[in-house]
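One protein chain is absent from this view; the other protein chains keep their places.
To keep things simple, chains are lettered A, B and C as they appear, and every chain counts its residues starting from 1.
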Amino acid sequence: MEVGFLGLGIMGKAMAANLLRHGFRVTVWNRTLSKCDELVAMGAAVGDTPASVVAKCKYTIAMLSDPSAALSVVFDKDGVLEQIGEGKGYVDMSTVDAATSCKISEAVKQKGGAFVEAPVSGSKKPAEDGQLVILAAGDKALYDDMVPAFDILGKKSFFLGEMGNGAKMKLVVNMIMGSMMNAFSEGLCLADKSGLSPQTLLDVLDLGAIANPMFKMKGPSMLQGSYNPAFPLKHQQKDMRLALSLGDENAVSMPVAAAANEAFKKARSLGLGDLDFSAVHEVLKGTGGSG
Amino acid sequence: MEVGFLGLGIMGKAMAANLLRHGFRVTVWNRTLSKCDELVAMGAAVGDTPASVVAKCKYTIAMLSDPSAALSVVFDKDGVLEQIGEGKGYVDMSTVDAATSCKISEAVKQKGGAFVEAPVSGSKKPAEDGQLVILAAGDKALYDDMVPAFDILGKKSFFLGEMGNGAKMKLVVNMIMGSMMNAFSEGLCLADKSGLSPQTLLDVLDLGAIANPMFKMKGPSMLQGSYNPAFPLKHQQKDMRLALSLGDENAVSMPVAAAANEAFKKARSLGLGDLDFSAVHEVLKGTGGSG
Amino acid sequence: MEVGFLGLGIMGKAMAANLLRHGFRVTVWNRTLSKCDELVAMGAAVGDTPASVVAKCKYTIAMLSDPSAALSVVFDKDGVLEQIGEGKGYVDMSTVDAATSCKISEAVKQKGGAFVEAPVSGSKKPAEDGQLVILAAGDKALYDDMVPAFDILGKKSFFLGEMGNGAKMKLVVNMIMGSMMNAFSEGLCLADKSGLSPQTLLDVLDLGAIANPMFKMKGPSMLQGSYNPAFPLKHQQKDMRLALSLGDENAVSMPVAAAANEAFKKARSLGLGDLDFSAVHEVLKGTGGSG
Partner (left out) sequence: MEVGFLGLGIMGKAMAANLLRHGFRVTVWNRTLSKCDELVAMGAAVGDTPASVVAKCKYTIAMLSDPSAALSVVFDKDGVLEQIGEGKGYVDMSTVDAATSCKISEAVKQKGGAFVEAPVSGSKKPAEDGQLVILAAGDKALYDDMVPAFDILGKKSFFLGEMGNGAKMKLVVNMIMGSMMNAFSEGLCLADKSGLSPQTLLDVLDLGAIANPMFKMKGPSMLQGSYNPAFPLKHQQKDMRLALSLGDENAVSMPVAAAANEAFKKARSLGLGDLDFSAVHEVLKGTGGSG
């Protein structure tokens, strides 16, 4: 199978390499072309522009850093739109907002092309290991065509129906995650202030019905007050806000998520927005604050 | 090693049987003596009364159904107190409130005996499989003596320091669990009302950083509105209340747990207290309620 | 002083009448012109179109029912924009969202005119009695010119600075009001379920430090389950949401407002959105809801 691949950041490079390793012919493009070298050494071809990649390949995957890069690659001169059309498919796996995704989808479809949004759950390590979780939505036929690629990139892919559902599913998951982080932090604080060892609480939790990778991974660093940003708090809070807005549209009352969101907002007001989202622990354990 | 074992309910019988299987000499007692037969067939001796078991054994373990049974076995005629004393240890593994635990502890210590409270996390299956998690506190020397037994009964035992810490640790864990259940339910409702498949949400969650046994076990039945009481909602709410009280004593602010507690209270007011604690899902998804 | 007055609904008619009674010369316009008759009988002149009113008067006040009416009167054919310009002022006292207000402001200013937004607090009775509270923002010189009119229309007017501040101030007030309504409802429920007379609670509240007109006015009808919409619940919830969004922008953590908002959302999900906002009481007292 042949695919184009736009964007060779940390995630994109790992993903394109996996496709090559599994026998795909891959034509890559990156804004800084030198980043292609490593993949060329693995057998990749290089396209000069997004347009030339799309011209050459029936299917093109993009993995870009943010909404503005995602839009630029499509709409700018020499962009995807210039060559997309009947019989060609475009798959954007970047994490972007619904508006960005819809704008790209409509432009691609107007040219006769097919579009799938496919944001992923998982970061660098899962990308390297082909263990991403892929939340796809949009054109079902294109999704079906892409399954062989998704099977290499991820441990599981889901087709979630109409455009926007990929992004929504991510919001729901992140909302639950944000509330859980608060519940976890409250428990650590309660243990600590009640004369129990928070470290022992971690051990007990890890043996029980609510044991989960996040508690295991984040717990020890939270106890040390160390918050290297794997997922920045300001992004977590933005996702809580968007999930609450989605709930508002549909009249879903979510008091626990609302309480968690206010704690994340408090963390932002304390200047913790660029730390890991587990830094909300500072809000909950804080004994300062009366400044 | 020789131990006495008081109480052969579902949990106690499984635990005593495990001790026998691993070569312990066990003298059992149960209020309804016929319940001892199965264990006698496995090699157990039988005591006529709690007192006679304690008279015979250096160490006696109790696993009783509730605080009143736990008190009765100790304080009634022919009870533990009549024979406990210097050189003997009593280990209560029942789940009881702090007041009950302290009352027993003081009475045993006044007689010169040693006492350990050791509530467990885990129910029937883990008891049978020797996979309980044991949260012990009280007399450290007695705890150390009991480690060989705890190693058979549980996958892990913790010594948590002073009396009461076993019960407190359970409260903290259950509080986190209760908040997580609410976060989970809110996510399921949001997915459902937003046009996503809640079943798919379960699948996505199970592949990610917050995957945990509780979501996996409770999710499918919650989607069916089925709430067979593994852990009754009214007990979960009681534990939330007690955990919040513990936080109040120590001035720990826990807004997410407080919001979750109010949802559990709402569930109680709807008459769901005897169902499983996952029945809080009915509150969150409910579209009735305006009386 | 001479002013134009656009919009003779319940509020507008009462306001224009007050200006006439206090010696202002007023030129009125209303979409349904027959509504002008009563004011003509009091001495008003009539304009054929918004444009003709603006052409005639240095200052024009508008009091329209909703954002679409507010936009239509300005931007449609024969609208305000056709005649507004240097030396003329336009004052919109309608309650509209910030985007509507800004759109009108920019268009008026581009033509060289001056603009003030001046939403009011108070409904029919205060409008008739000249007892409105006027929350003005925008062009300070125009505000100063309007003070004689505002002094007739309201018991007090505030100049709040830059455009948008009038709407923001209303949001803040309504947010406090929405939280208070929830606090009040919770108290009524607690009294009722605890064996106290909610009616007596109303009497006690009315004698103390938190006595306020809203409790006095809404309490008796809430106890009867009667919620004639003076301020529809869906609008209250929208204002809570917008106030929380404003807080989000500025990283202000507001857990009580967030909890109140979730209760209003629950009320919307129960189909109570068109009743008075005090109908949130049904959520709080509700013993149904498990659908």
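Methods note: a contact is a pair of C-beta atoms (placed from the backbone, for glycine too) under 8 Å apart; a residue touches a chain by one contact, two chains touch by 3 or more.
Owing to the predicted nature of the structure, the values given are computational and were not obtained by experimental measurement.
Chemist: Looking at C:93, C:108 or C:201, which makes contact with the chain not pictured?
Modeler: Considering all chains, including the one not shown, the answer is C:201.
Chemist: Touching the hidden chain in the complete assembly: which of B:16, B:222 or B:252 does that?
Modeler: Touches the omitted chain: B:252.
Chemist: So which of C:142, C:169 or C:279 would be touching the chain we can't see?
Modeler: C:169
Chemist: Since one chain has been left out of the picture, which residues of chain B touch it in the full complex?
Modeler: Those residues of chain B that touch the unshown chain are 241, 247-248, 251-255, 258-259, 261-263, 265-266, 268-269.
Chemist: Can you list where chain C touches the absent chain?
Modeler: 121-122, 133, 135, 155-156, 158, 160-162, 165, 168-169, 172-173, 175-177, 179-180, 182-184, 186-187, 189-191, 193-197, 200-201, 203-205, 207-214, 217, 243, 246-247, 249-260, 262-263, 284
Simple rule for what comes next: only the chains that are shown with their structure count from here on.
Chemist: Return the chain whose centre of C-alpha atoms lies at maximal distance from the corresponding centre of chain C.
Modeler: B
Chemist: Tell me the angle, as a multiple of 5 degrees, of the rotation that maps chain A onto chain B over the C-alpha atoms.
Modeler: To map chain A onto chain B, rotate by about 180 degrees.
Chemist: At what distance in angstrom does the C-alpha mean of chain C lie from that of chain A?
Modeler: 42
Chemist: Give, as an integer number of Å, the spacing between the C-alpha centres of chain C and chain B.
Modeler: 56
Chemist: At least two other chains touched by the same residue of chain A: list those residues.
Modeler: 247, 251-255, 258-259, 262-263
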